[in-house]
Each structure stands twice: as structure tokens, then as C-alpha cells.
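Comments concern the structure below.
A protein chain is absent from this complex, but the other protein chains hold their places.
Let's look at chain A:
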Amino acid sequence: MERRTFLKLVGLSSLFAEGAFRRLFAAPQPTVAVARGKDYARTTRSALALLGGMKRFVKPGDVVVLKPNMGWDRTPAQAANTHPLVVRALAEEALAAGAKRVKVFDRTCNDERRCYVQSGISDALKGMKGVELKFIENERFRRVPIKGAVLPAWELYDEALSADVFINVPVAKHHGLSRLTLGLKNVMGVMGGNRGSIHRHLDDALADINSVLKSHLTVIDATRILTDHGPQGGSPADVKVMDTVIASTDIVAADAYATTLFGLKPEDIPVTVAAHKRGLGEMNLKRVRIVTA
């Protein structure tokens, strides 16, 4: 074979093989764990177990941040906040894995005192040694350079950034603008400043934030989901019980899977698409290993 033909052949074949090569050399196929069951604490634990258990993420002495969605003055049954049992199970698992401290907080939309109480999370975590349910303190926001597609920089919460392990625990629910709010949108809870102003380019802005604040683990509470009038709902008619907890190290894949629970496709959610395009994770569920229990 002539040298030229050889080069052509190799060049062309690499074009075809590109996908295959990628799969071989790129990050291994992301896993999404899906657990179902009425006992939400146990369901959360089995989702974790499918991923290899909390010990895979939390090393002894770590400071762990759990970022549930508890932004609204709504009860657990109203599906606007992360279920308290899911949060508690994660806190217990983190402690069992040797975490030094587990911090739980959210920058709420309604009054933080009412949100923490009404969400049931305050009660659920009461008396747990090593677990702190904390109010946001403004002085802890720190301006972080992002150099993203739309956000050059933003004030982010120091305790979230400095945590050894950041566990993102959203509740799956409807949202008027982004259609759904899942893991990618849940990080808005550590944003300072006039965060409402990012709604004008929400998809790219959220991708920007998620590119600097990485969720080591995303656990989506879909024990019950809010199908309409999100993000705070209020009417039981909008709540659908799914008894599902989804966990993944790939936030985009977790969001993509959760989208299907609403009868939607991942590509229907612009935030998911934007994050995928930025290389923050896999949205094509065919390329995701889904394990169930």
C-alpha cells in the first residue's frame, strides 16, 4: 500500500470510528440508579447502593453539603420541596460513611424560617449529631469568576464551594419557564445577588453555574412530583406520587432520566440540552447505564 493511500484510509476510517473511539477513551458510560418504593428512606439507600454506596463519595473526615430544595413554604405533600425522609437518609448515610459534618442549607424563596420548618426538613434532622441545618448568611457569598457563556462571574455560597462533597438533592417538579426544575436548576439555591435576573438566559446561565459548582452526586427526589403550577404548586391535584429516587454522579444524566417521569424527552428541557452541550454530562439516555431496584 502506498503511504498516501494508507494515510487516507486511516484518516477516513477514523471519521467513522470516531464515535467508537470516543466511547472507548472518553469517560466511562454514566450510570443512573433508579430505586422505587414507598419507604423513602430505604428507597434512597437502595439508589445509593446501586451506585456503590455513600462510601464511594464520602471519605472519613469530609465536610458534606446536602443541598435540598426547600425554597418554599409548602408541606412535603405539596411536592415543592425535597422530601425530608430523603434528606435525612442521605445525612445518615454520609455520617455512616465517616463525614465529619453534614451541612444542609438553601437560599429560600419564601421566609427561610417557615421554609425550613414547613418542608419538614427541620424536624427530620432534629437532634442529629454532626448535622447542621443552617440559614444562609450573606457574608458567605463570594464572587466567583465563571467566564461562562453568559455569566462572567457570580456570587456563590462559600460553604457549598468549599465542601469536600457537594450532594445536590432536588425535587423533581414543573417550572413555568424551564419546564422542569431538577438538579441543574437546584444549584440556584447557592447563588447570591439578584439571581432572578438570570431568567432572561436561564439555560446558559445554569450551565455556567454548574460548570463551576460541580455536584459530586445528584439525588433526585421523585417520590412525588409536581406536574403543574410549579415551582411551588400548592394544589394536591398537581401532585403525582412516583415513589422514585434517582441518583447519579452525572447531573445531566440524572436530570435526563427524571424528565421521562413527566412524559417528556430530555431534549424538551433547554437547561438539560445547554448543560449537555457544555460537556457537563450525558443527556442521551441510550448512552446511559440505567440500573434499577
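Simple rule for what comes next: contacts are C-beta pairs under 8 Å (C-beta built on N, C-alpha and C of every residue); 3 or more make two chains touch, one makes a residue touch a chain; residues count from 1.
Keep in mind that, in the parts below, contacts and distances are computed from a predicted model.
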{"item": "Chain not displayed: protein name in its UniProt record (\"Iron-sulfur cluster-binding oxidoreductase\", \"Chemotaxis protein CheR\", \"Tryptophan synthase beta chain\" or \"Acyl-CoA dehydrogenase\")", "value": "\"Iron-sulfur cluster-binding oxidoreductase\""}
{"item": "Candidates A:A49, A:A149 or A:L177 - the one touching the absent chain", "value": "A:L177"}
{"item": "Candidate in contact with the missing chain, chosen from A:V64, A:C109 or A:A254", "value": "A:C109"}
{"item": "Candidate in contact with the missing chain, chosen from A:K8, A:K147 or A:H199", "value": "A:H199"}
{"item": "Touching the absent chain when the full complex is considered, from A:A77, A:A153 or A:A237", "value": "A:A237"}
{"item": "On chain A, residues whose C-beta touches the chain left out of the figure", "value": "73, 109-111, 113-114, 117-118, 122, 137-140, 158-159, 162, 174-177, 179, 194, 196-197, 199-200, 202, 227-235, 237-238, 262, 264, 268"}
